[in-house]
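Before we start, here is the structure in question, set down as structure tokens.
Note that this complex is displayed minus one protein chain, with the remaining chains in position.
Labels for the chains are A and B, by order of writing; each one numbers its residues from 1.
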Amino acid sequence: MGRYVAKRSLQAVLVILAVLVFTFVILRAIGDPARLLVSPEGSRENLAQIRQALGLDVPLYVQFVRFMGGIVRGDFGNSFTFGQPALPLVLQRMPATLLLTFVALAFAVPTGMLLGLVSAVKRNTIYDNLATTLAVLGRAVPNFWLSIMLIVLFGATLKWLPPSGYGTAAHIVMPAFALSAGLAAMIARLTRSSVLEVMRNDYVRTARAKGLAENNVLNRHILRNALIPITTVVGLQAGHLLGGAIITETIFAWPGVGRLLTQSIYAYDYPVVQTSVFIIAVTFVFINLAIDLLYALIDPRIRYD
Amino acid sequence: MRRKLFVLTLLTLLLMPGLHALAQGGPSTVTIALTDDPPSGDPHKTRGANGGHLLFNLFDGLVALSGDMTAITPALATSWERLDDTTWKFVLRQGVTFHNGEPFTAAAVKYTIERMLDPNAVRFNNDYKQIGEVDILDDYTVVIHTRVPDPNFLGNLSSLHMVPPVYTSSISEAEFSAHPVGTGPYKFVEWVLGQRLVLEANDDYWGGRPSVDRLVFRPIPEASTRLAELQAGTVDIIVGLNYDAIPLVNADPNLRAEANTGRRTVFMHMDLLAGAEPLQDVRVRQAMSYAIDRQLLIDSVLNGYGTPLATFFRTEMAGYSPDFQPYPYDPERAKELLAEAGYPNGFDIRFMTSAGMINKGVEVVEAIGAMLGDVGIRVEVLSVALQVMRDMYIGNPDPGGGNVEPLFIFNYGTPTADATSPLNALIKTGGIETFMHDPVFDALIDRYASEMNTEVRNQVAYEIQEKLYNELPLIALYLQLDVYGVNERLDWKARKDEYVLGRDITIR
Partner (left out) sequence: MTDTESTTTTSATATPHRARRSRRRSGLLSIRRSRTATAGAVMLVILALTAVFAPQLATHEPFRQDLRARLAPPSWDVRTPNSHVLGTDQLGRDVLSRVIYGTRISLLVGVSVVLLAGTLGTLLGLVAGFLGGRVDTILMRIVDVFLAFPFLLLAIIFMAMLGASLGNIILVLAITGWVEYARVVRSQVLSVRELEYVTAAKALGARSLVIMLKHVLPNVFASVIVIASLQLGTVIIAEASLTFLGLGIPPSIPTWGSMLASGREYFVLAWWLPTFPGLAIVLTVLAVNFLGDWLRDVFDPTL
């Protein structure tokens, strides 16, 4: 196990490196940040000035060496747009994103698993149909549609909640709910199918045949095994959310990483995009590493060599 | 018990914003929702609407532009005199201090201008490049030399904001940008990117303390969210109100819509160097202009909030001539012209747009596409993100290389009532958004840019407009109106220059 962890960690570092290189190259293929920064009322000399100041007038490999050298020193460069160091700019957005992710997951995981379990255990009954329909609705309603409806209803019309922004607990209710609706639905569907799948497996039947109490079977065998695909998906989703829920953060003016990433991609703000992608990649890769290791705990049948 | 406590805590947390609002009995605060963060607090590095809200509240120029952009008014200079075509003397206002206590003197003027023109730094200095030396006569008198005669010198100066020399030179540009210090009616308090920019009334402002104590600018990119904030009463002014939402806002007793005829002219821009062959024929361009029912476009898609244009000269611009009226809607004439040009069955063309380029960018272009379709020009509308368009058309490294879509929607918002800037950027060979080459235009533009005799200059302007009107290197469409949603508790009129200035606001 120890060797496995070491190996996986090394691979994780390689993945992050690959992401960094990929981001660096591809960013430079999409366009010229100087042309987005220059005033439309400006001139071509302004353009050259900007390019030089941003260090874009040197060959690509020189830029890359500077970039990697900077990272080693913990210097991710200055934002093209805001002129400030990119790393603090990104880190400053992390709390908002973490908070939103945490609240959304805290709501989505139990709700989704409960719905899924109900529809699996009470399969093909009215409960199953209801739970299924509810779950599918959660997924079928486009996120931005739901978000705007929430804002119009609870923000503008009823005035129960602040329509957007960040700061108090009330601000988080709508964005977290909007985010978790789809998540809960996804978890519900997966729980249902995994539970059904496990329930048909031999060892469950055996356990039942052995006369184990139904609750016990459910707890010890079914849920435990059903957790594998659920963990995978929750891990994936958590990773995505930590990368910032771009649309939710945009609609609710939530000052998270997703908003910043959108802004910086739109501005071709290389340093900020690179830094955000780096942070997102690190978070993501390590969450997934943790999940892979969790498999081993949940399902003893999986062996690592 | 524990559960009760939990519910109570939750309720308290939920009610906090409400309590917060109740507690705000003290200083008067006006919250303004913008589309995005201002890019920088450095007046020499930023332009555009979002930056302007910050700059024009925090800083002053030597002169200012009136809200309707027609008059030059005193600001940090109390009077000025043109000594000759390239020499201007300014008498500075005495007793003015920057927000950090530094006195405003002639040294600040010299420092500011030299900083703006620093060739080794990134500056938005295109409008100031004609400025040469600055001579300090005494602490409160400066003489500014221009390298060439510049009839729009004063207009340009209105957005050349004065910075404090000691503070500015003691810190990095990034620090200055994050903690700007000026002489303006508002002082910088706090700026949390993505959340809020807070300004506070300057008690010592030379023009009198503004009546609103605090300005809070919030970046809210989504238009429907901004509208909801306005309706909820959590925001007092929103920018970019959807034209279709105007009746809704006006029907609310607490709200109203405010509009001003903006400064942005909307036109169809074309690649005349290497673009589609039909566009090279002036008759085709005229046919296109005749095929567009500008009034219908404005009355429908823009809900009436627009003014048809003949050229990109707005009525208040130096040398504007009312002789040129917008092309009438005449589809029959359009078809004749197309036939004359050898396209009796029309042609196919792609028309690029972006929702962010102009208000209702996609709808407007789709509607124009259908109008052109009615005379036989089959338009395929391409809608891309704004940055893709900017990257393609602004500062194109190889204009004439055929690397752009031949027909695209564009806008130009001059910061002053002068046409030099758009002429240089759009028409003159080598301009940053020029896709044409016409030596006659180039010569006329150079004369317009430097002619100090108003009568002669107006004559040059007339020739330019005549040529723009007849040859249509750009097909002018309309003047875009900026619409704001405003809470009725405020007295405030929209300015033409797009900026929301705290000193224009009073609370009823």
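Methods note: a residue touches a chain if its C-beta (ideal position, glycine included) is under 8 Å from a C-beta of that chain, and two chains touch if they have at least 3 such contacts.
In this text the structure is predicted, and so the values were computed from the model without any measurement.
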Of A:15, A:98, A:169 or A:293, the one touching the omitted chain in the full complex: A:15
Option touching the unshown chain, where B:157, B:181, B:239 or B:367 are the choices: B:367
Touch criterion as defined above, residue of B:384, B:452, B:490 or B:507 at the omitted chain: B:384
Full-complex contact with the absent chain, from B:117, B:223, B:259 or B:276: B:223
On subunit A, residues whose C-beta touches the chain left out of the figure: 11-12, 14-16, 18-19, 22-23, 26, 29-31, 124, 129, 132-133, 136-137, 139-145, 148-149, 152, 156, 186, 189-190, 193-194, 197, 200-203, 205-206, 208-209, 225, 228-229, 232-233, 236, 239-240, 243-244, 246-247, 261-262, 265-266, 273, 276-277, 280-281, 284-285, 288, 295, 299, 301-303
Positions on subunit B where the hidden chain makes contact: 223-224, 227, 242, 244-245, 248, 296-297, 300-301, 354-356, 360, 362-363, 366-367, 369-370, 380-386, 388, 391
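One rule holds in what follows: only the chains that are shown with their structure count from here on.
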Mean-CA-position distance for subunit B and subunit A (Å): 37
Touch list for subunit B against partner subunit A, complex: 10, 13-17, 20, 36-37, 39-40, 42, 45, 47-48, 119, 121-127, 129, 173-174, 177-178, 192-195, 218-222, 224-225, 227-229, 231-234, 385-388, 390-391, 394-397, 412, 414-415, 421-422, 424-425, 430-433
In the complex, subunit A residues that touch subunit B: 30-32, 34-47, 49-50, 53-54, 78, 81-85, 89, 92-93, 96, 148, 151-152, 155-157, 159, 161-171, 173, 250-253, 255-256, 259-260, 263, 266-268
